[in-house]
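A protein chain is absent from this complex, but the other protein chains hold their places.
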Amino acid sequence: MVCAVIIGASGYTGGELARLLVAHPQVELVQVTSRSHLGEYVYQVHPNLRKQTTLKFSDPDQAEACDVLFLALPHGEAQQKIDQYARLAPKIIDLSADFRLRKPQDYERWYGAPHQAPSWLGQFVYGLPELHRHELRRASYVSGVGCNATSSNLALLPLVKAGLLDTTRPVIVEVKVGSSEGGAEGNPGTHHPERSHVIRTFSSFGHRHTAEVIQELGLADVSLTMTSVDLVRGSLATAHAVVRPGITSKDLWKAYRSVAAENPFIRVVKEQRGVYRVPEPKILAGSNYADLGFDLDETNGHVVSICAIDNLMKGASGSAVQCMNLMFGFEETLGLEFPGLHPI
Amino acid sequence: MVCAVIIGASGYTGGELARLLVAHPQVELVQVTSRSHLGEYVYQVHPNLRKQTTLKFSDPDQAEACDVLFLALPHGEAQQKIDQYARLAPKIIDLSADFRLRKPQDYERWYGAPHQAPSWLGQFVYGLPELHRHELRRASYVSGVGCNATSSNLALLPLVKAGLLDTTRPVIVEVKVGSSEGGAEGNPGTHHPERSHVIRTFSSFGHRHTAEVIQELGLADVSLTMTSVDLVRGSLATAHAVVRPGITSKDLWKAYRSVAAENPFIRVVKEQRGVYRVPEPKILAGSNYADLGFDLDETNGHVVSICAIDNLMKGASGSAVQCMNLMFGFEETLGLEFPGLHPI
Amino acid sequence: MVCAVIIGASGYTGGELARLLVAHPQVELVQVTSRSHLGEYVYQVHPNLRKQTTLKFSDPDQAEACDVLFLALPHGEAQQKIDQYARLAPKIIDLSADFRLRKPQDYERWYGAPHQAPSWLGQFVYGLPELHRHELRRASYVSGVGCNATSSNLALLPLVKAGLLDTTRPVIVEVKVGSSEGGAEGNPGTHHPERSHVIRTFSSFGHRHTAEVIQELGLADVSLTMTSVDLVRGSLATAHAVVRPGITSKDLWKAYRSVAAENPFIRVVKEQRGVYRVPEPKILAGSNYADLGFDLDETNGHVVSICAIDNLMKGASGSAVQCMNLMFGFEETLGLEFPGLHPI
Partner (left out) sequence: MVCAVIIGASGYTGGELARLLVAHPQVELVQVTSRSHLGEYVYQVHPNLRKQTTLKFSDPDQAEACDVLFLALPHGEAQQKIDQYARLAPKIIDLSADFRLRKPQDYERWYGAPHQAPSWLGQFVYGLPELHRHELRRASYVSGVGCNATSSNLALLPLVKAGLLDTTRPVIVEVKVGSSEGGAEGNPGTHHPERSHVIRTFSSFGHRHTAEVIQELGLADVSLTMTSVDLVRGSLATAHAVVRPGITSKDLWKAYRSVAAENPFIRVVKEQRGVYRVPEPKILAGSNYADLGFDLDETNGHVVSICAIDNLMKGASGSAVQCMNLMFGFEETLGLEFPGLHPI
């Protein structure tokens, strides 16, 4: 059994992690911390954990040594205490944005301030198994992934990996997202009467997750446009790109199927009949799957590639547990078997 | 033209009032106030008023004299300044709970503190035209109505008015409500990921609006149970009572039709076919109608009476404008003609 | 390993059963049938089962012998073929309403037609483990449960079991339900633009599930009022009753805690702080828990008892699997461990 601690477990990614680790057959979750909910039972904040665990939130400054430490703190905090955390555990998985970018100058450009622990950046592996499975197996330090970066990266992965894209043409990714992405802290725009029924394009370009797409896929000209919709869990990336001359739908089928075959949590969804013909986050709530689909206009090479995920699972805590499984040599899918619900 | 001012117009009832008064053919809305949004355009807070008005929120302490003053302040504030407000206008309509109950001891019982201006209580007419049309025509001071009190009062009105109830038996009203009822200020429970998809029975009994049902209908034993559902606008009261022996469905039809005939905003909805057979708030968003329906179990006298309203309209600002129309001798329905949308 | 077959697996309860049985560690689901989707992959209808199973829907007339046969047919069909089905398997769990009522005259009264296999009624055990755990362990034939009957029965169970109710007073149960309750077949009222945002009291009394409450709890005067709300999964029963003189909140605490202690899927939810203070179906999607809460007005004995469930799990397929576990001597909670999601 692996002994695990979560620092910062009162937010949504921390809560999802707690749910996964409490039920994980190879993990004992021994401690969760929260400054704002100190002393409360975890289930008072995450009510789905009633009768699942009797853990209470403890003080983050009293965190204990363990085999693997999960950091689920607000962005900017982990980098300030990473040396301290590294003394607690030989393996760390940080779900914040602090260690996702490899180069300090990229961090500063996208996050607007110098990184506080730049020497650590090179030690972290970007925690998306579909891109870094091999390194993850031997990694000590793993970063989390941006949820919209993940739906975007996975939408584009088959095209990039198979070298199908005309990389001289811009890539436009339209991402539609649910409200849990914004985290557990409310603001005037998340008040239910204001947030319900929205189709709200809150970022035309410049979203920070763009940096992870540029870094991980090596694409120079890519933009993400973010639109909030009325859903709690889910991120759908609809990527527009252009393929190289002569590329056909058959080539794309091959590329997508190949990615699905290599990755246990990737599925190709491209049906001719029924209600569920394309990837949709609706049916992925609680699941670690990333569903991929595509359409190619062979007359002009315009490809639309779609990826649906649950932003709290494949886009955050699910991928983190998947990384942990790789780091400890467990079955990659262990503890991540829940397939989602229909209808929901 | 009547010159009107709204004190406290950045909340939901104040905003709805502003919408109605800006478009009212007999009213000139000359001032709206808000301490927290001082200096902002009204449409920055209430975006549906873009291109409708160029009013800005002004300081409530700088309110001007006018023909009719609407108070849409948080509960407890109007009673502290009622003397001051009375100097500004000969007619006042207060939408808060401050002047709804006639007796100081009732106020203290239900609101937990002594009333600050008890001598004023007797001067206010309870602002539900279906109960007090005659007094409203000559009233100077009119209180608003509780939204759930209104759906409950109107659900029971035909039964009480026609003397059909066995008043020795308790009346149980189950009220289902949308999120706008809680007002424009958010709290942890109104954060979209927490408030979406709820069926949350937040008050089993003891809700303050109960006092308005007891007072206005003269029922001794009535309780309201409140359940939040996933909707922004709407209050549906499902009232359970027992009719006197021998009362039949035919008697009820007569009683309900009579109330509908006397009141321009009451409709009886009891269809045998189609999708919309019973009262539903869904189709009332923005409308001032109260739709009534009923079912009688003639074997035991159990009557279920239903009333649907838009809590911000008939349950608050719409009724207030309807009162104003009566107070000034306008057509009762003036400025309240919007019938609602289908589908929505 | 137990070999299982589902007859009628293209509906929502059949699909939920398939999800549970595919993942159940002691069951091999060998066949699922559907006349309307014959030959299609199960995952084409239930997209959450992609990569979970490669089963196709087969012809119900070609059903194979097995250890346990689940019937998830439309109401009225199982009773016509029960002899035939009984030759296929020694154990049958029928999720329809066909075998829930013990007496043929009750069936005829509530379902409006004589039962087609009245001699079978006495052989079935009502499939709610909280009421019949002991009989279920040795049962060969088990009926399913009505979802609203289940939320109502469990809301009232602690009160009835501890003998706290004044049974001379009527019991009124207000049930709020999601759209999946109506099944996978649409009608004009379930078209999204018409069904969204509803609070629709579609049955004032006389709902068929009432019969299951009368039969199982022995209550003579109980009525169920049904209201649809905008949610896919969930049934919340808010039961109004009167306790015997002198009964206090402390007595109720004892009764509710006792039921929770005896039943692995019952939890008492009655918190003083936080967002989730009362039972809510929102957080139960996919879970087999039934959450119970209550409030007592000690001045008049009015008790409000609340039960929240996922109608497709505890209200249908989850309870069926729980029954199967009992029938085969497995751990009662096996395959039903998913605790639900937060937020969702």
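Quick notes on this structure:
Per-chain residue numbering starts at 1, and chain names A, B and C are given in the order in which the chains are listed.
Criterion: a contact is a pair of C-beta atoms (placed from the backbone, for glycine too) under 8 Å apart; a residue touches a chain by one contact, two chains touch by 3 or more.
Computed from a predicted structure; not experimentally measured.
Only one residue in the set A:Glu28, A:Asp297 or A:Glu337 touches the chain that does not appear here, and it is A:Asp297. Check C:Thr13, C:Gln31, C:Ser58 or C:Ser180 against the missing chain and you find that the one touching it is C:Ser180. Only one residue from B:Lys51, B:Arg138 or B:Lys250 touches the chain missing from this view: B:Lys51. The chain omitted from view is touched by exactly one of A:Arg102, A:Arg133, A:His240 or A:Arg257, namely A:His240. Panel shows chain C; residues 12, 178-180, 184-188, 190-193, 195-197, 230, 232 of it touch the chain omitted from the view. Contacts to the hidden chain, counted on chain A, fall at residues 170, 172, 174, 176, 188-189, 193-194, 196-202, 204-206, 221, 223, 225, 227, 229-231, 234, 236, 238, 240, 275, 277-282, 295, 297, 300, 302, 304, 306, 308, 343-344. Annotation for chain B: contacts to the undisplayed chain at residues 12, 15, 19, 23, 40, 44-52, 180, 184, 232-233, 267, 269, 271, 273-276, 280, 283, 285-287, 289, 291, 337-344.
The working rule: only the chains that are shown with their structure count from here on.
Relative to the centroid of every protein C-alpha atom shown, the closest chain centre, again from C-alpha atoms, is found for C. Using the mean of the Cα atoms as each chain's centre, the chain most removed from chain B is A.
Chain A and chain C have CA centres that are 35 Å apart. Distance between chain centres (mean CA atoms), chain A to chain B: 45 Å.
For chain B, the set of residues touching two or more other chains reads 188, 193, 196-197, 230.
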